[in-house]
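A single protein chain has been removed from this complex, and every other one stays in its place.
Per-chain numbering from 1; labels A, B, C, D and E assigned in written order.
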């Protein structure tokens, strides 16, 4: 009866990618822990880049800086 | 001081249903554990059917299959 | 396919109380949202009073103060 | 490697406030626990006031009552 | 920068199985979403069977019933 929460930034995750995450995670739990897929939940939570921080800054800020660095080269 | 998270698929949960979930959960915690309702939080998280997987497939896919089976009968 | 997390302080919640929380929450989701109990998960997370803060202090500190106030009267 | 989830009602949290929450939380974990900011995640989850309950009622209802009380005075 | 929470019942998950879950989940996020493994967190939360409910009863009760049925045959 596993419950899995996958939290990622909301940056264009497609329906096909969501299906691949759900299939892959479920298969992993079946293979590693012999869980019943019928009672395996996988929930994907997409988080705006303004709402995700790492190293003390938002992902929005990190993406903007990375983009400006690419333009500068 | 309980905190309760209720995660359900986003399939038209009405404001009245949300109120019923919040009232019922709070009452349950008061009755069973004698908690103070003033510091009992209930958070409802509605998840898109593309983002919820069970048995290795999305709820979107399950709903579509159930609908096509109903039509076929 | 709901998933419910009930987070409470670890202060002697009995097995019977846990069963009552699980039964009551599941019944609520069936009644309010017509959910299938077979795919309704309820997870109870007991948190040490040192690890739960409210109003900027731990529940441990709040319980100690309440106890000393009762003794003082 | 801390992970911090900050759940608040969705009531106009600005981008600047989100940055302040992320910076402040990360600094706190560095100062108190000597954590590496590079692997400190802070996720802000904004919840609709219809979906947040306290004392058995939605925040929507609490805000409406508080507003009508202010008008009445 | 994904964060993954894997919640399972505490029923003897070995250190090797935990490593397999962490490796497999991280690889999945790299393959499907091209995420950087260095900032991919996987947290495994083991939950006592008394604290996990499905279909309105604890996993403890389900395991006991399944065991008694096996003995009866």
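Heads up, the rule we're going with is that contacts are C-beta pairs under 8 Å (C-beta built on N, C-alpha and C of every residue); 3 or more make two chains touch, one makes a residue touch a chain.
If you're wondering where the values come from, they're calculated on a predicted model, not measured in any experiment.
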Name every displayed chain that the left-out chain is in contact with.
B, C, D, E
Where does chain B touch the missing chain, residue by residue?
1, 3, 39, 41, 43
Missing-chain contacts on chain E, rising order, are 15, 18-19, 21-23, 25-27, 37-46
Spell out, residue by residue, where the missing chain touches chain C.
7, 47, 50-58, 60-61
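One rule holds for everything that comes next: only the chains that are shown with their structure count from here on.
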Counting hops between chains that touch, how far apart are chain B and chain D?
1
Any chain touching chain B and chain E at once appears in the list A, C, D
Does the chain D and chain E pair touch with the same residues on each side or with different residues, judged by whether over half of the numbers are shared?
same
Greatest centre-to-centre gap (Cα means) from chain A is with chain C
Pair joined by the larger number of C-beta contacts - A-D, A-E:
A-E
Please compute the C-alpha centroid of chain A, do the same for chain B, then give the distance between them in whole Å.
22
Let me have the rounded angstrom distance from the C-alpha centre of chain A over to the C-alpha centre of chain C, please.
29
For chain B, residue numbers touching 2 or more other chains are 7, 21, 25, 39, 52, 54
Graph shape for the chains shown, where an edge means the two chains touch. Line, ring, star, complete, or other?
other
If we use the touch criterion from the header, which chain pairs count as touching?
A-B, A-C, A-D, A-E, B-C, B-D, C-E, D-E
